[in-house]
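All protein chains but one are shown in place.
Chain IDs A and B follow the sequence of writing; residue 1 opens each chain.
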């Protein structure tokens, strides 16, 4: 149905987007690649010559490397699980008939509008502070010793903060999907005497698989690069140094651009592995 | 609704949903409340919720220390500008992907998304050098372009999924009537796509508004948006919860209000093709 003319017109229309993104990807990537083979220390005069793979060796053999990959995966995985599980529950709840549905939806969606820096600052100071935070007051009210959230439960705290930010997003997408579910199908199952749990397992969940994939894909993209939340709360202490943060530390705190660039290249590769992996699943799901 | 629902069940639903909703909203509510307290009340033990002497002092102090309107204006221009530019570039691209798909369309789309996975920290140094060379540091133009590029893949994808829901027959009918490509886009496609474009615009404004890495690193004074405004209140000397809350409220209020007023459009568009 597409004519030759419309095909070339289509190509022309895609060109600006493709060229811009290609440039946005390739130019910095090539420069990073270039730096990664250099000894480049801005505070010592900048370019100090080629060093081959030394930066890579150093980055991978550093004791901070594997823990950072692990921390990255824990945060991404933890937030995904929490937002999807609670997102489904919340979506089902919001789909029920009730009074003031619109207002509840407004309340639930609100965290999505809050800047990451602001939400991290608010959580860190006003909730998780072990002396003046609300949680500390709550714990003391029950005569318990307040938890030192950001040091003793640093990862949990981070996952809580980030999940709070992303739960609205997951809920909304899942809610839209649930609302598109054929209610007659559910009713028929209900009449056949299928218990709620199996109705959920056999009808709702398969229907949601597509939405879940989308949530996983979009959130992974954003979660892999979270930075502000860590910078504001723990600054990478107590095992919260993700790969992104480790690179930040190499480039900006140590001012070792070569070393940081080697890490950057690795992060690109890791992101692409995850991307390909995700795309496979999504690609399949998107065709359906 | 075909199902009959007892009032009792509706009541339970309502209570449960409101409880969860308020719980999720609570941190924001607490921040707004705290912004009207004195610094001493802000850390009072036990905490006070509503019955305190409400004061606007914190807002006065924050405004006196930093010119809020300037940061706000920068945020508006950067978020709005990058969204506008992004839409201009994304609409034709998404159109051609949706209506003239080729074997590689999906690959291109997925590749575009994958560019979003580049760790910003890793490429900060190169981008910084490029910006210096081009004289774009601390300029709203530079920041607008960067934010547009960052969010372009998401815009394209959202528009693509939206366009795909528009039946192709309508376009063909228009073509039969002799409409040119341009007319087809302006008179047939755009009106149908307005809701989709609207929600894409909204989502993108939110993403650009809240972006805190590039906006902080590529600006100093002239182009600094609200993310930089917040960075001067994060942990000063002495008690600061109330002032931090006031600054936070000022930083998130515009986007919160925009989001609430337009939540229907936003929600409708937030499917990313998840619903079929």
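Quick note on the criterion: a contact is a pair of C-beta atoms (placed from the backbone, for glycine too) under 8 Å apart; a residue touches a chain by one contact, two chains touch by 3 or more.
Note that in this section contacts and distances are computed from a predicted model.
Protein name for the hidden chain, per its UniProt entry and selected from "Sugar ABC transporter substrate-binding protein", "Acetolactate synthase", "NADH dehydrogenase" or "Oxidoreductase": "Sugar ABC transporter substrate-binding protein".
Only one of B:66, B:96 or B:115 touches the absent chain when the whole complex is considered: B:66.
Remark: the omitted chain is touched by one listed residue; of B:32, B:141, B:198 or B:253 this is B:141. Residues 64-66, 73, 77-78, 81, 84-85, 88-89, 92, 124-125, 128-129, 131-132, 137-141, 144-145, 182, 185, 216-217, 220-222, 224, 228, 231-240 of chain B touch the missing chain (whole complex, contact as defined above).
For chain A, the list of residues touching the undisplayed chain reads 12-13, 16, 39, 41-45, 58, 62-64, 129-132, 145-146, 148, 150-152, 231, 234-239, 241, 249-250, 252-256, 259.
FYI, only the chains that are shown with their structure count from here on.
Between the Cα centres of chain A and chain B there is a gap of 16 Å. Residues of chain B touching chain A in their complex: 1-3, 5, 9-10, 13-14, 16-18, 20-22, 24-25, 27-28, 30-31, 34, 43, 45-47, 89-90, 92-93, 95-97, 99-100, 102, 106, 108, 110, 112-127, 129-130, 149, 152-154, 156, 168, 172, 181, 206, 209-210, 212-213, 226-227, 230-231, 234-235, 241, 244-245, 248, 251-252, 255-256, 259-260, 263, 266-268, 270-276.
On the chain A side of its complex with chain B, the touching residues are 1-2, 6-7, 9-11, 13-14, 16-18, 20-21, 24-25, 27-29, 31-32, 35, 90, 93-94, 96-101, 103-119, 121-123, 125-127, 132, 134, 137, 140-141, 164, 167-169, 172-173, 175-177, 180, 183-184, 187, 210-211, 213-215, 217-218, 221, 224-225, 227-228, 232, 243-245, 247-248, 251-252, 257, 260-261, 263-265, 267-268, 271-272, 274-275, 279, 282-283, 286, 288.
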